[in-house]
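Rest of the complex left out; these chains stay put.
As written, the chain order gives the labels A and B, with residue 1 at the start of each chain.
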Amino acid sequence: MKTAVVVSAHSADFVWRAGGAIALHAAAGWAVTVVCLSYGERGESAKLWRQPGMTLERVKTERQGEAERAAAALGVADIQFWDLGDYPIGLDKQALFRLVDVYRRVRPGFILTHSKADPYNHDHPAVTDFALHARVTAQAHGHNPGEPVLGAPQVFLFEPHQPEQCSWVPEVYLDIGSVWDRKRAAIECMAGQGHLWDYYTRVGQQRGAQAARNSDKPIVWGEAYQRVFPDVRDALA
Amino acid sequence: MKTAVVVSAHSADFVWRAGGAIALHAAAGWAVTVVCLSYGERGESAKLWRQPGMTLERVKTERQGEAERAAAALGVADIQFWDLGDYPIGLDKQALFRLVDVYRRVRPGFILTHSKADPYNHDHPAVTDFALHARVTAQAHGHNPGEPVLGAPQVFLFEPHQPEQCSWVPEVYLDIGSVWDRKRAAIECMAGQGHLWDYYTRVGQQRGAQAARNSDKPIVWGEAYQRVFPDVRDALA
(Lines give C-alpha, C1' and ligand atoms only; values in the text may rest on other atoms or scores of the structure.)
Protein backbone atom coordinates (compact mmCIF):
# COMPACT_ATOMS: atom_id res chain seq x y z
CA MET A 1 0.00 0.00 0.00
CA LYS A 2 1.24 3.47 -0.84
CA THR A 3 1.78 5.84 2.06
CA ALA A 4 2.64 9.45 2.86
CA VAL A 5 3.45 11.42 6.02
CA VAL A 6 2.39 15.01 6.68
CA VAL A 7 4.32 16.85 9.41
CA SER A 8 2.13 19.71 10.60
CA ALA A 9 3.41 22.23 13.15
CA HIS A 10 -0.06 23.08 14.42
CA SER A 11 -3.21 21.07 14.18
CA ALA A 12 -4.81 23.06 11.35
CA ASP A 13 -1.87 23.53 9.00
CA PHE A 14 -2.41 20.27 7.16
CA VAL A 15 -5.89 21.41 6.17
CA TRP A 16 -5.18 24.83 4.65
CA ARG A 17 -1.89 23.88 3.10
CA ALA A 18 -2.15 20.22 2.09
CA GLY A 19 -5.80 19.24 2.29
CA GLY A 20 -6.02 18.77 -1.46
CA ALA A 21 -2.97 16.56 -1.74
CA ILE A 22 -4.13 14.48 1.21
CA ALA A 23 -7.62 13.97 -0.18
CA LEU A 24 -6.32 13.27 -3.68
CA HIS A 25 -3.94 10.56 -2.57
CA ALA A 26 -6.38 9.14 -0.03
CA ALA A 27 -8.97 8.87 -2.79
CA ALA A 28 -6.37 6.98 -4.84
CA GLY A 29 -5.90 4.49 -2.03
CA TRP A 30 -2.92 5.95 -0.21
CA ALA A 31 -2.72 5.68 3.57
CA VAL A 32 -1.83 9.19 4.75
CA THR A 33 -0.46 9.75 8.25
CA VAL A 34 -0.74 13.24 9.70
CA VAL A 35 1.48 14.16 12.64
CA CYS A 36 0.22 17.28 14.42
CA LEU A 37 3.21 18.28 16.54
CA SER A 38 1.15 20.80 18.52
CA TYR A 39 -2.41 22.09 18.62
CA GLY A 40 -1.44 25.68 17.87
CA GLU A 41 -3.14 26.28 21.17
CA ARG A 42 -1.25 29.42 22.14
CA GLY A 43 -0.53 31.04 18.81
CA GLU A 44 -3.24 30.06 16.35
CA SER A 45 -6.42 29.96 18.38
CA ALA A 46 -7.29 33.64 18.77
CA LYS A 47 -11.01 33.15 18.41
CA LEU A 48 -11.18 30.49 21.09
CA TRP A 49 -9.22 32.64 23.52
CA ARG A 50 -11.78 35.39 23.10
CA GLN A 51 -14.40 33.15 24.75
CA PRO A 52 -14.76 33.87 28.47
CA GLY A 53 -13.21 31.37 30.86
CA MET A 54 -11.19 29.61 28.16
CA THR A 55 -8.32 27.38 29.37
CA LEU A 56 -5.36 25.86 27.64
CA GLU A 57 -6.82 22.39 27.98
CA ARG A 58 -10.15 23.40 26.49
CA VAL A 59 -8.39 25.05 23.55
CA LYS A 60 -6.47 21.86 22.91
CA THR A 61 -9.60 19.74 23.11
CA GLU A 62 -11.47 21.99 20.68
CA ARG A 63 -8.55 22.08 18.27
CA GLN A 64 -8.15 18.30 18.38
CA GLY A 65 -11.82 17.82 17.60
CA GLU A 66 -11.67 20.18 14.67
CA ALA A 67 -8.58 18.48 13.29
CA GLU A 68 -10.04 15.01 13.66
CA ARG A 69 -13.18 15.99 11.80
CA ALA A 70 -11.13 17.62 9.04
CA ALA A 71 -8.93 14.54 8.79
CA ALA A 72 -12.02 12.37 8.42
CA ALA A 73 -13.32 14.62 5.66
CA LEU A 74 -10.02 14.27 3.80
CA GLY A 75 -9.72 10.53 4.24
CA VAL A 76 -6.63 10.60 6.49
CA ALA A 77 -5.66 7.10 7.62
CA ASP A 78 -3.95 8.07 10.86
CA ILE A 79 -3.82 11.41 12.68
CA GLN A 80 -1.57 11.82 15.70
CA PHE A 81 -1.41 14.65 18.23
CA TRP A 82 1.96 14.93 19.91
CA ASP A 83 1.13 17.95 22.05
CA LEU A 84 4.68 19.36 22.00
CA GLY A 85 3.57 22.93 22.73
CA ASP A 86 3.61 25.92 20.40
CA TYR A 87 5.00 29.47 20.26
CA PRO A 88 7.62 28.14 20.74
CA ILE A 89 7.23 24.55 19.66
CA GLY A 90 9.18 21.96 21.68
CA LEU A 91 11.32 19.97 19.29
CA ASP A 92 13.76 17.90 21.32
CA LYS A 93 15.77 14.77 20.56
CA GLN A 94 13.05 12.48 21.89
CA ALA A 95 10.55 14.00 19.47
CA LEU A 96 13.10 13.68 16.68
CA PHE A 97 13.54 9.96 17.25
CA ARG A 98 9.78 9.53 17.51
CA LEU A 99 9.38 11.02 14.05
CA VAL A 100 12.21 8.79 12.81
CA ASP A 101 10.17 5.85 14.08
CA VAL A 102 7.10 7.06 12.19
CA TYR A 103 9.08 7.46 8.96
CA ARG A 104 10.59 3.99 9.29
CA ARG A 105 7.31 2.33 10.14
CA VAL A 106 5.21 4.13 7.50
CA ARG A 107 7.93 4.23 4.83
CA PRO A 108 6.30 7.16 3.06
CA GLY A 109 6.39 7.64 -0.69
CA PHE A 110 6.64 11.34 0.09
CA ILE A 111 6.64 13.71 3.04
CA LEU A 112 4.82 17.05 3.29
CA THR A 113 5.84 19.82 5.64
CA HIS A 114 6.31 23.60 5.99
CA SER A 115 8.42 26.19 4.19
CA LYS A 116 12.08 26.80 4.98
CA ALA A 117 11.53 30.38 6.11
CA ASP A 118 8.66 32.39 7.55
CA PRO A 119 9.22 35.71 9.32
CA TYR A 120 5.63 35.60 10.58
CA ASN A 121 5.91 32.24 12.27
CA HIS A 122 8.81 30.84 14.25
CA ASP A 123 7.42 27.32 14.59
CA HIS A 124 6.92 26.59 10.89
CA PRO A 125 10.53 26.71 9.67
CA ALA A 126 11.66 25.00 12.88
CA VAL A 127 9.36 22.11 11.97
CA THR A 128 10.71 21.99 8.42
CA ASP A 129 14.24 21.64 9.74
CA PHE A 130 13.01 19.01 12.21
CA ALA A 131 11.19 16.97 9.57
CA LEU A 132 14.26 17.00 7.33
CA HIS A 133 16.52 16.12 10.23
CA ALA A 134 14.34 13.13 11.05
CA ARG A 135 14.53 12.00 7.41
CA VAL A 136 18.34 12.04 7.48
CA THR A 137 18.40 10.23 10.82
CA ALA A 138 15.99 7.59 9.55
CA GLN A 139 18.48 6.84 6.78
CA ALA A 140 21.30 6.14 9.28
CA HIS A 141 22.14 2.47 9.56
CA GLY A 142 23.47 2.95 13.08
CA HIS A 143 20.20 4.31 14.42
CA ASN A 144 18.44 1.32 15.93
CA PRO A 145 20.71 -1.05 14.00
CA GLY A 146 18.89 -3.87 12.33
CA GLU A 147 15.79 -1.89 11.47
CA PRO A 148 15.35 -1.30 7.74
CA VAL A 149 16.49 2.24 7.01
CA LEU A 150 14.43 4.80 5.17
CA GLY A 151 14.93 5.24 1.40
CA ALA A 152 14.94 8.70 -0.21
CA PRO A 153 11.37 10.01 -0.21
CA GLN A 154 10.85 13.45 -1.72
CA VAL A 155 9.87 16.22 0.71
CA PHE A 156 7.36 18.74 -0.58
CA LEU A 157 7.00 22.06 1.22
CA PHE A 158 3.45 23.31 1.35
CA GLU A 159 2.35 26.91 0.94
CA PRO A 160 2.90 29.41 3.75
CA HIS A 161 0.45 32.21 4.43
CA GLN A 162 2.43 34.92 2.64
CA PRO A 163 4.51 32.99 0.15
CA GLU A 164 6.72 35.75 -1.31
CA GLN A 165 7.84 36.84 2.16
CA CYS A 166 8.97 33.28 2.86
CA SER A 167 11.20 32.75 -0.21
CA TRP A 168 8.81 29.96 -1.11
CA VAL A 169 8.32 29.27 -4.82
CA PRO A 170 5.75 26.93 -6.37
CA GLU A 171 7.66 24.21 -8.17
CA VAL A 172 4.90 21.60 -8.36
CA TYR A 173 1.25 22.31 -9.02
CA LEU A 174 -1.30 19.68 -8.15
CA ASP A 175 -4.73 19.56 -9.79
CA ILE A 176 -7.09 19.10 -6.83
CA GLY A 177 -10.32 19.70 -8.70
CA SER A 178 -11.61 16.18 -8.09
CA VAL A 179 -11.33 16.61 -4.30
CA TRP A 180 -11.95 20.30 -3.83
CA ASP A 181 -15.27 19.65 -2.12
CA ARG A 182 -13.50 17.51 0.46
CA LYS A 183 -10.88 20.19 1.10
CA ARG A 184 -13.58 22.81 1.52
CA ALA A 185 -15.45 20.50 3.90
CA ALA A 186 -12.27 20.04 5.92
CA ILE A 187 -11.69 23.79 5.94
CA GLU A 188 -15.17 24.30 7.32
CA CYS A 189 -14.30 22.06 10.28
CA MET A 190 -11.92 24.80 11.45
CA ALA A 191 -14.56 26.77 13.35
CA GLY A 192 -11.95 28.78 15.21
CA GLN A 193 -10.38 30.31 12.11
CA GLY A 194 -13.33 31.32 9.96
CA HIS A 195 -11.44 34.32 8.60
CA LEU A 196 -9.17 31.93 6.71
CA TRP A 197 -11.87 29.92 4.92
CA ASP A 198 -12.26 32.28 2.00
CA TYR A 199 -8.58 33.21 1.96
CA TYR A 200 -7.57 29.61 1.33
CA THR A 201 -10.44 29.04 -1.06
CA ARG A 202 -9.05 31.87 -3.17
CA VAL A 203 -5.57 30.35 -2.86
CA GLY A 204 -7.06 27.21 -4.39
CA GLN A 205 -8.54 29.20 -7.27
CA GLN A 206 -5.35 31.17 -7.98
CA ARG A 207 -3.18 28.08 -7.87
CA GLY A 208 -5.69 26.34 -10.13
CA ALA A 209 -5.57 29.15 -12.68
CA GLN A 210 -1.77 29.10 -12.60
CA ALA A 211 -1.71 25.32 -13.00
CA ALA A 212 -3.91 25.70 -16.06
CA ARG A 213 -1.55 28.31 -17.50
CA ASN A 214 1.49 26.09 -16.94
CA SER A 215 -0.08 22.96 -18.43
CA ASP A 216 -2.55 24.14 -21.04
CA LYS A 217 -5.15 21.97 -19.25
CA PRO A 218 -8.52 23.14 -17.90
CA ILE A 219 -7.54 23.02 -14.22
CA VAL A 220 -9.71 24.97 -11.79
CA TRP A 221 -8.49 24.15 -8.27
CA GLY A 222 -4.86 23.77 -7.34
CA GLU A 223 -2.35 23.37 -4.56
CA ALA A 224 1.32 24.27 -4.93
CA TYR A 225 4.48 22.84 -3.43
CA GLN A 226 8.19 23.48 -3.36
CA ARG A 227 10.55 20.52 -3.68
CA VAL A 228 13.51 19.97 -1.36
CA PHE A 229 15.31 17.37 -3.44
CA PRO A 230 15.76 16.95 -7.17
CA ASP A 231 13.34 14.80 -9.04
CA VAL A 232 14.60 11.51 -10.50
CA ARG A 233 12.75 10.39 -13.59
CA ASP A 234 12.72 7.86 -16.39
CA ALA A 235 11.59 10.40 -18.96
CA LEU A 236 11.22 14.16 -19.19
CA ALA A 237 7.53 14.10 -20.08
CA MET B 1 2.80 58.60 23.46
CA LYS B 2 4.76 57.00 20.63
CA THR B 3 7.27 54.34 21.56
CA ALA B 4 10.01 52.16 20.07
CA VAL B 5 12.15 49.27 21.30
CA VAL B 6 15.80 48.69 20.37
CA VAL B 7 17.13 45.18 20.95
CA SER B 8 20.92 45.44 21.20
CA ALA B 9 23.08 42.34 21.52
CA HIS B 10 25.89 44.16 23.30
CA SER B 11 25.77 47.39 25.20
CA ALA B 12 27.34 49.57 22.49
CA ASP B 13 25.55 48.35 19.41
CA PHE B 14 22.61 50.72 19.76
CA VAL B 15 25.00 53.67 19.61
CA TRP B 16 26.95 52.89 16.45
CA ARG B 17 24.06 51.38 14.56
CA ALA B 18 20.93 53.21 15.68
CA GLY B 19 22.02 56.30 17.58
CA GLY B 20 20.64 58.60 14.92
CA ALA B 21 17.23 56.97 14.77
CA ILE B 22 17.00 56.95 18.56
CA ALA B 23 17.92 60.61 18.92
CA LEU B 24 15.65 61.64 16.04
CA HIS B 25 12.59 59.94 17.46
CA ALA B 26 13.42 60.95 21.04
CA ALA B 27 13.66 64.56 19.88
CA ALA B 28 10.23 64.15 18.31
CA GLY B 29 8.81 63.02 21.64
CA TRP B 30 9.03 59.25 21.31
CA ALA B 31 9.86 57.16 24.37
CA VAL B 32 12.60 54.80 23.23
CA THR B 33 13.41 51.67 25.25
CA VAL B 34 16.83 50.10 24.73
CA VAL B 35 17.35 46.50 25.84
CA CYS B 36 21.05 45.63 26.10
CA LEU B 37 21.00 41.86 26.27
CA SER B 38 24.66 41.69 27.30
CA TYR B 39 27.52 44.09 27.93
CA GLY B 40 29.72 42.65 25.19
CA GLU B 41 32.05 42.09 28.10
CA ARG B 42 33.94 39.17 26.64
CA GLY B 43 33.90 39.88 22.94
CA GLU B 44 33.73 43.61 22.40
CA SER B 45 35.86 45.12 25.15
CA ALA B 46 39.39 44.51 23.91
CA LYS B 47 40.75 47.81 25.13
CA LEU B 48 39.47 47.30 28.68
CA TRP B 49 40.97 43.83 28.84
CA ARG B 50 44.36 45.27 28.00
CA GLN B 51 44.34 47.08 31.33
CA PRO B 52 46.21 45.18 34.03
CA GLY B 53 44.11 43.42 36.63
CA MET B 54 40.89 43.78 34.72
CA THR B 55 38.00 41.54 35.82
CA LEU B 56 34.74 40.54 34.17
CA GLU B 57 32.76 42.53 36.71
CA ARG B 58 34.81 45.67 36.16
CA VAL B 59 34.39 45.37 32.42
CA LYS B 60 30.64 45.11 32.85
CA THR B 61 30.57 48.12 35.15
CA GLU B 62 32.58 50.23 32.74
CA ARG B 63 30.48 49.16 29.78
CA GLN B 64 27.24 49.89 31.63
CA GLY B 65 28.46 53.36 32.52
CA GLU B 66 29.41 54.11 28.93
CA ALA B 67 26.07 52.88 27.63
CA GLU B 68 24.11 54.87 30.19
CA ARG B 69 25.92 58.05 29.31
CA ALA B 70 25.39 57.40 25.59
CA ALA B 71 21.71 56.71 26.20
CA ALA B 72 21.39 59.98 28.04
CA ALA B 73 23.05 61.83 25.18
CA LEU B 74 20.55 60.30 22.75
CA GLY B 75 17.49 60.93 24.89
CA VAL B 76 16.67 57.26 25.57
CA ALA B 77 13.70 56.94 27.89
CA ASP B 78 14.59 53.56 29.37
CA ILE B 79 17.78 51.50 29.08
CA GLN B 80 17.89 47.98 30.49
CA PHE B 81 20.86 45.69 31.01
CA TRP B 82 19.91 42.03 31.05
CA ASP B 83 23.42 40.66 31.52
CA LEU B 84 22.77 37.46 29.54
CA GLY B 85 26.44 36.91 28.71
CA ASP B 86 28.16 37.23 25.35
CA TYR B 87 30.29 35.17 22.97
CA PRO B 88 28.04 33.23 23.11
CA ILE B 89 25.00 35.15 24.20
CA GLY B 90 22.53 33.28 26.43
CA LEU B 91 19.12 33.44 24.81
CA ASP B 92 16.82 31.02 26.62
CA LYS B 93 13.05 30.76 26.91
CA GLN B 94 12.95 32.88 30.04
CA ALA B 95 14.72 35.73 28.24
CA LEU B 96 12.34 35.27 25.31
CA PHE B 97 9.28 35.70 27.48
CA ARG B 98 10.90 38.68 29.20
CA LEU B 99 11.26 40.40 25.83
CA VAL B 100 7.66 39.47 25.01
CA ASP B 101 6.67 41.28 28.20
CA VAL B 102 8.63 44.37 27.14
CA TYR B 103 6.99 44.39 23.72
CA ARG B 104 3.53 44.03 25.20
CA ARG B 105 4.08 46.69 27.83
CA VAL B 106 5.79 49.23 25.55
CA ARG B 107 3.69 48.47 22.46
CA PRO B 108 6.37 49.82 20.12
CA GLY B 109 5.60 51.61 16.89
CA PHE B 110 8.72 49.91 15.54
CA ILE B 111 11.52 47.63 16.69
CA LEU B 112 15.21 47.97 15.83
CA THR B 113 17.66 45.09 15.94
CA HIS B 114 20.60 43.43 14.16
CA SER B 115 21.11 41.95 10.70
CA LYS B 116 20.00 38.44 9.76
CA ALA B 117 23.54 37.22 9.05
CA ASP B 118 27.04 38.15 10.18
CA PRO B 119 29.99 35.81 9.71
CA TYR B 120 32.08 38.03 12.01
CA ASN B 121 29.70 37.89 14.92
CA HIS B 122 27.72 34.94 16.21
CA ASP B 123 25.63 36.87 18.73
CA HIS B 124 24.18 39.46 16.34
CA PRO B 125 22.12 37.20 14.06
CA ALA B 126 21.12 35.12 17.08
CA VAL B 127 19.64 38.27 18.61
CA THR B 128 17.81 39.12 15.38
CA ASP B 129 16.16 35.71 15.40
CA PHE B 130 15.37 36.14 19.10
CA ALA B 131 13.85 39.59 18.66
CA LEU B 132 11.65 38.32 15.80
CA HIS B 133 10.69 35.25 17.79
CA ALA B 134 9.58 37.43 20.70
CA ARG B 135 7.48 39.54 18.32
CA VAL B 136 5.64 36.47 17.04
CA THR B 137 5.13 35.18 20.58
CA ALA B 138 3.82 38.56 21.73
CA GLN B 139 1.12 38.26 19.07
CA ALA B 140 -0.10 34.90 20.43
CA HIS B 141 -3.44 35.15 22.22
CA GLY B 142 -2.67 32.09 24.30
CA HIS B 143 0.50 33.58 25.81
CA ASN B 144 -0.62 35.06 29.12
CA PRO B 145 -4.24 34.97 27.98
CA GLY B 146 -6.14 38.15 28.73
CA GLU B 147 -3.22 40.47 28.10
CA PRO B 148 -3.62 42.63 25.00
CA VAL B 149 -1.55 41.07 22.24
CA LEU B 150 1.02 42.95 20.18
CA GLY B 151 0.00 44.41 16.80
CA ALA B 152 2.31 44.26 13.79
CA PRO B 153 5.18 46.70 14.37
CA GLN B 154 7.78 46.92 11.62
CA VAL B 155 11.23 45.57 12.45
CA PHE B 156 14.16 47.52 11.04
CA LEU B 157 17.58 45.87 10.92
CA PHE B 158 20.42 48.26 11.61
CA GLU B 159 23.77 48.29 9.85
CA PRO B 160 26.37 45.61 10.64
CA HIS B 161 30.07 46.39 10.59
CA GLN B 162 30.75 44.94 7.14
CA PRO B 163 27.39 45.19 5.42
CA GLU B 164 28.09 43.41 2.13
CA GLN B 165 29.44 40.34 3.95
CA CYS B 166 26.19 40.12 5.91
CA SER B 167 23.74 40.14 2.97
CA TRP B 168 22.39 43.34 4.48
CA VAL B 169 20.98 45.90 2.05
CA PRO B 170 19.90 49.46 2.88
CA GLU B 171 16.18 49.69 2.16
CA VAL B 172 15.40 52.75 4.27
CA TYR B 173 17.62 55.80 4.65
CA LEU B 174 17.00 58.14 7.54
CA ASP B 175 18.13 61.77 7.49
CA ILE B 176 19.82 62.21 10.88
CA GLY B 177 21.38 65.59 10.19
CA SER B 178 19.35 67.33 12.90
CA VAL B 179 20.68 64.98 15.60
CA TRP B 180 24.13 64.14 14.32
CA ASP B 181 25.78 66.05 17.14
CA ARG B 182 23.92 63.90 19.66
CA LYS B 183 24.96 60.70 17.91
CA ARG B 184 28.59 61.84 17.83
CA ALA B 185 28.36 62.76 21.54
CA ALA B 186 27.00 59.28 22.28
CA ILE B 187 29.76 57.70 20.21
CA GLU B 188 32.32 59.57 22.25
CA CYS B 189 30.96 57.99 25.42
CA MET B 190 32.35 54.66 24.13
CA ALA B 191 35.83 55.16 25.55
CA GLY B 192 36.71 51.52 25.13
CA GLN B 193 36.22 51.45 21.37
CA GLY B 194 37.88 54.65 20.16
CA HIS B 195 38.96 52.99 16.93
CA LEU B 196 35.33 52.89 15.86
CA TRP B 197 34.51 56.57 16.39
CA ASP B 198 35.74 57.73 13.02
CA TYR B 199 34.66 54.57 11.25
CA TYR B 200 31.02 55.16 12.21
CA THR B 201 31.30 58.89 11.59
CA ARG B 202 32.27 58.06 8.02
CA VAL B 203 29.39 55.58 7.84
CA GLY B 204 27.12 58.49 8.72
CA GLN B 205 28.62 60.60 5.94
CA GLN B 206 28.41 57.88 3.29
CA ARG B 207 24.83 57.01 4.18
CA GLY B 208 24.01 60.71 4.12
CA ALA B 209 25.47 61.14 0.64
CA GLN B 210 23.56 58.10 -0.56
CA ALA B 211 20.33 59.37 1.00
CA ALA B 212 20.83 62.63 -0.87
CA ARG B 213 21.33 60.75 -4.11
CA ASN B 214 18.18 58.70 -3.60
CA SER B 215 15.98 61.64 -2.67
CA ASP B 216 17.39 64.65 -4.50
CA LYS B 217 17.46 66.40 -1.09
CA PRO B 218 20.50 68.03 0.56
CA ILE B 219 21.02 65.33 3.19
CA VAL B 220 24.41 65.19 4.88
CA TRP B 221 24.19 62.60 7.68
CA GLY B 222 22.34 59.32 7.35
CA GLU B 223 21.60 55.97 8.88
CA ALA B 224 20.38 53.00 6.88
CA TYR B 225 18.09 50.11 7.71
CA GLN B 226 16.76 46.94 6.15
CA ARG B 227 13.08 46.11 6.58
CA VAL B 228 11.85 42.68 7.68
CA PHE B 229 8.21 43.12 6.72
CA PRO B 230 6.54 44.87 3.83
CA ASP B 231 5.45 48.44 4.26
CA VAL B 232 1.69 49.16 4.30
CA ARG B 233 0.77 52.59 3.05
CA ASP B 234 -2.09 54.86 2.10
CA ALA B 235 -0.21 56.38 -0.81
CA LEU B 236 2.97 55.69 -2.77
CA ALA B 237 4.50 59.13 -2.19
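As a working rule, a contact is a pair of C-beta atoms (placed from the backbone, for glycine too) under 8 Å apart; a residue touches a chain by one contact, two chains touch by 3 or more.
From a predicted model like this one, the values you see are computed outputs, not experimental measurements.
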Complete complex - number of sequence copies, 2 represented: 6
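Heads up, the rule we're going with is that only the chains that are shown with their structure count from here on.
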Inter-copy rotation, chain A to chain B, in degrees (Cα atoms; steps of 5): 120
Euclidean distance of C-alpha centroids - chain A vs chain B, Å: 37
Complex interface listing, chain B residues touching chain A: 93, 96, 132-133, 136-137, 139-143, 145, 228-230
Chain B contact footprint on chain A (complex, rising order): 41-43, 45-46, 49-50, 54, 56, 59, 86-88, 119-122, 165
